[in-house]
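For this view, one protein chain was removed and the others were kept in their places.
By written order: A and B. Residues from 1 in each chain.
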Amino acid sequence: MPWEFRSDCPIYAQLIEKIEQKICSGVYPPGTKLPPVRDLAQEAAVNPNTMQRALARLEDVGLLYTHRTSGRFVTEDTDLIRQLKNRLVQEHIRDFLEKMRQLGFGREEILAAISRIMEESKDE
Amino acid sequence: MSNYILECKDLTKTFGRVKAIDNVTLSIPQGCIVGLLGPNASGKTTLIKLCNELLTPTSGEIYIAGLKPGVETKKLVSYLPERTYLNDWMKVADIINFFSDFYADFNKEKAYDMLKRLNLNPGDRLKTMSKGTKEKIQLILVMSREARLYLLDEPIGGVDPAARDYILQTILGNYDQSATIIISTHLISDIETILEHVIFLKEGRVVLYKTVDEIREESGKSVDSLFREVFKC
Partner (left out) sequence: MLGKLLKYEFKATARLFLPLYLALLAFALINRFISPFKVFEPSTALLDLQMLISLLSIFIYFALIVGVIAMTVIIMIRRFYTSLLGDEGYLMFTLPVKPWQHIVSKLITAMAWTTLSFLVTVGSIVIIAGEPGLAVQLKEFIVAFQEIFGVAGYYILPGYALAAMASNILMIYAAIALGHLFSKQKLIATFAMYCVLYIVSQLLIILIFVPFVLPFMRFLINPATPAPGQINSLLLLFLLPIVILGAGYFILTNMILKFKLNLE
């Protein structure tokens, strides 16, 4: 199944997001070897050069590293992954809060809604 | 040797009084997938046929890997026309032999492998096949070559979405990153993510030549929406 992309921002940026998500959620655990660029590109149905660019950015920030001959790996630096998680959590919650504010919810209402819905979904 | 796989200089092609290609100057580098986008009759097919020497330019020049079109460039270019050219009396195996006889870069194993994945029998006659199947076979033939430049004219034109996915996967799966693929189409949203560069062709002229991510970054829009804007009726 090709990956889904939004139309309002560059594809390589969205690829970075998706791979970060996979590292974060453990689909790609620390130290695992990533599939070759070509296969990843085919899986996502994107241009290999675009995929290459996204992976290079992730390498720049240290989330991935290349072993000279054996390929590309997810970092084993769990601190770095924790930082990534923190960043993503912050981003998503900020987005969420922004939306709630636009809907006119206040601080207390948001917190109440969150605990209520979490309580409800526990039963499922 | 030139860094550009395809160069057009002041290229013009007229049919009667109509300018199908109007003074196009263009350089396409090696190792990328390029979308040649434009509405019907914008000159996409004409440009591709000029590169294949199936049409003779009215004026201007074309270079493929620095060479004028001829026997040497035909060895480098793998072309998928917008129509089927297969001989009905042949079997699939015959046409595969034909390609491997004439093209030194044809990879027979690859072709048979792709046939197998489509559940097609090499002994089947082309006569018995639907138009869609023939188009897939043509694509297999074209992508089984290890060419430097692939010119694909409307490869996803008249096929259903499932076949479209198959075709895009076939193109991506066989793409060697040192080669260049030029895909002409007007179905942009389906193909946008696999493109690196796009060329907008309007009434035979190049009106835009950028990378997909440049367009998205600068305009905050997908190539598809930008296209709809540029070619608004």
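In this section, contacts are C-beta pairs under 8 Å (C-beta built on N, C-alpha and C of every residue); 3 or more make two chains touch, one makes a residue touch a chain.
Just so we're clear, the structure is a prediction, and the values are computed from it rather than from any experiment.
*Asks:* Using the contact definition given at the top, list the shown chains touched by the missing chain.
*Replies:* Result for the missing chain's touching partners among shown chains: B.
*Asks:* Which candidate, B:49, B:148 or B:197, sits in contact with the chain we can't see?
*Replies:* B:49
*Asks:* So which of B:31, B:81 or B:122 would be touching the chain we can't see?
*Replies:* Here the residue in touch with the unshown chain is B:81.
*Asks:* Even though one chain is hidden, which residues of chain B still touch it in the full complex?
*Replies:* Per the touch rule, chain B residues meeting the hidden chain are 15-16, 49, 52-56, 71-72, 74-75, 77, 79, 81, 83-87, 89, 98, 101-103.
Methods note: only the chains that are shown with their structure count from here on.
*Asks:* Under the definition above, what is the set of chain B residues touching chain A in their complex?
*Replies:* Touching chain A from chain B are residues 31-33, 165, 168-169, 172-173, 175, 177, 193-196, 212-213, 216-217, 220-222, 224-225.
*Asks:* Considering only the defined contacts, which chain A positions touch chain B in the complex?
*Replies:* So the residues of chain A in touch with chain B come to 2, 5, 7-13, 38, 41-42, 44-50.
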